[in-house]
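Here the complex is missing a single protein chain, while all its other protein chains stay put.
Moving on, here comes subunit A:
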Amino acid sequence: MCVVFSFLFGLSLMHKKMEFPFPDEVLEHIFSFIQSDKDRNSVSMVCKSWYEIERWCRRKVFVGNCYAVSPRMVSRRFPEFRSIELKGKPHFADFNLVPDGWGGYVFPWIVEMAGAFPWLEEIKLKRMVVTDESLELIAKSFKKVKVLVLSSCEGFSTDGLGAIAASCKNLEELDLVDCEVDDLSGHWLSHFPESYTSLVSLNISCLVSDEVSFSALERLVGRCTNLRTLRLNRAVPLDKVADILRRAPQLVEFGTGTYAAELRPDVYSDLAGAFSSCKELKSLSGFWDVVPDYLPAIYPVCSKLTSLNLSYATIQSPELIKLVSHCPNLQRLLVLDYIEDSGLEALASSCKDLQELRVFPSDPYGVEPNVSLTERGLVAVSSGCPKLMSVLYFCRQMSNEALVTIAKNRPNFTRFRLCIIEPRTADYLTHEPLDVGFGAIVQYCKELQRLSLSGLLTDRVFEYIGKYAKKLEMLSVAFAGDSDLGLHHVLSGCESLRKLEIRDCPFGDKALLANAARLETMRSLWMSSCAVSFGACKLLGQKMPRLNVEVIDERGPPDSRPESCPVDKLYIYRTIAGPRFDMPPFVWTMEDDPSLLLS
């Protein structure tokens, strides 16, 4: 990338001097090597003609917040795009903090693109409300669509999927990740016509219906010889897996359904044989309701596995250790805390290529720990796995000492998300806040892009974050801090911060208002159950026309309470589209001061 940029720099200098001898096509060709959205945006700012050339040849559009810009603005600026990625609701919607009906509707986008972009090839949506109507419109309008990815979306049913299956003859990828789908039945799969063979990737793991049309599934898998990724849902029983694998031995990524059945030698050997025939398999997932005796059936493929998702597998540590010790090439592991410290120690010694680890809680609402998983497990992997970069870890105890050790062991962390289950839990050894521990993380891990905090934390941790976390792009904070100073440190110090989400912290008006300008350089700020007053929200809304300041309050209109009263939830995001008009009754966008709009 640096080579391209120095070249571009040279070219741009020439251009400035108006001595540019090359036709636009040359620039276009050069720009085609620049894929990342950020870089494309930079390129477009060099000068007017580069802006023009770039906008005509941008093929992939990324809109990180669907309300930051309007569909019309996007289609006007980029008349030739082929791929669009849209994100809707704020991240905290994943944890039910955003009330239903808040927004994030994809329909207006589909309508806008339907007429003007019939050649659209890729649609990727995250946290958006997608209706059957939208899916039907996609099916009708985009005959060339190849990729449809719906991640954490909701609002549609298998009827909509049926429409896609029936019409999208060029579809290669249909990926439903963690969606809330009204699963009416598995018969939508039969809507793929018999002549359809283009499928490369199918992920239906989030469909909850017990009915699946097995024959349709098997026929589909059988005739799509390019199929590389297949993630089944829980409804597919174990004894069907062998049949499916035999029809698709070329699979690279596979997700099982229920991994449980009565123990029968014929079923077992069938399964083991089917797995052995899959020479390309690199990624496995699924494993709902695992019967441990069936696990060894996957041993033949373990040595090649780079990704393993066992986060639904309720199996105990000894089985997990055995499994993991068969996978020396593992790069990515998702697992429940049944793995325990001992399992993580085994992981640290077997899997030297591990880059990403996520450990989920098996009993998140219990007060007492049900497994022996502590900070020791995380220390072990941080010490034993030199390539570890990304961690999501749920546990019940932590110490500053452990965090400092982890930070020093692994300065190459890019993502560090620690969730100590009980809010405001102190260092269990010293009973102090965990400021110093997290401070070490941000100090030593200079490439840290994403951080989630937990445990007992004072304003001090935010001082460290503001001072050291210069590359941090996303920060999640809960039940932390003492005063506005904490928020101020973050907003004034973290230069790269784009997304900040805060809940249940004593942050109020001062830090927010003092750092108002900073908010325009970020994608969004979420604050819920904090201490920001309605008056401050109004002021922010008035004075910052390039921000939408949304007050979300299910208690009723905020002006029915005193202005000093804190709002329930606050969502602030930069936008060039102005206030939106699709809000539900419990969301208010603070009005801009009309005189400022003209400046």
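In this section, contacts are C-beta pairs under 8 Å (C-beta built on N, C-alpha and C of every residue); 3 or more make two chains touch, one makes a residue touch a chain; residues count from 1.
The criterion applied here is as follows: contacts and distances are computed from a predicted model.
This figure omits one chain of the complex; the name its UniProt record holds, of "1-aminocyclopropane-1-carboxylate synthase", "Replication factor A protein 3", "Origin recognition complex subunit 4" or "Auxin-responsive protein", is "Auxin-responsive protein".
When the missing chain is restored to the complex, the residue among A:Phe31, A:Phe92 or A:Phe156 that touches it is A:Phe92.
One of A:Glu180, A:Glu280, A:Glu447 or A:Glu591 touches the chain omitted from the figure, and that residue is A:Glu180. The missing chain, though absent from the display, is touched by one residue of A:Ala166, A:Ala516 or A:Met583; that residue is A:Ala516. Considering the whole complex, the residue from A:Cys351, A:Cys419 or A:Ala440 that touches the absent chain is A:Cys419. In the complete complex, the residue from A:His29, A:Arg76 or A:Arg264 that touches the missing chain is A:Arg76.
Seen across the whole complex, the unshown chain contacts subunit A at 1, 5, 8-9, 12, 38-39, 41-42, 44-48, 51, 69, 73, 76-77, 92, 94-97, 100, 152, 178, 180, 206, 208, 210, 234, 237, 258, 260-262, 288-289, 291-292, 311-312, 314, 360-361, 363-367, 394, 419, 421-423, 452, 459, 476, 478, 482-485, 488, 492, 495-496, 503-504, 506, 508-511, 513-518, 520-521, 529-531, 539-540, 543-544, 546, 566, 574-576, 578, 599.
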